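The structure under discussion appears below in the form of structure tokens.
Yeah, one chain of the complex is gone here, protein chain that is, but the others are all in their spots.
For chain A:
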Amino acid sequence: MTGSPTPEPSLDALAAAGFDLDTLSEEQLEVLRALTPRELSLLVDIKARLDEVAPEVRAHADVAGGALF
């Protein structure tokens, strides 16, 4: 008998937002499973901002990098 998969609400929400979780370590996934609602909401918002400009970003990805002090 196989049971239903354990619910993973945070990981499911991150995947639905378009984050690629397949490359993350189990340690990273464990941290993300314990995200608070506020943290999860901020991450989803951040991802949505990039999605709005994704085609332009792909066109200029060679100059990506930090810019902060």
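Side notes on the structure shown:
Basically, contacts are C-beta pairs under 8 Å (C-beta built on N, C-alpha and C of every residue); 3 or more make two chains touch, one makes a residue touch a chain; residues count from 1.
Note that contacts and distances are computed from a predicted model.
One chain of this complex is left out of the view, and of "PBP superfamily domain protein", "ABC transporter permease", "Iron-containing redox enzyme family protein" or "ATP-binding cassette domain-containing protein", the protein name its UniProt record gives is "Iron-containing redox enzyme family protein".
The chain not shown here touches chain A at positions 14, 19, 24, 26-28, 30-32, 35-36, 38-39, 42-43, 45-47, 49-50, 53-54, 56-57, 59-69.
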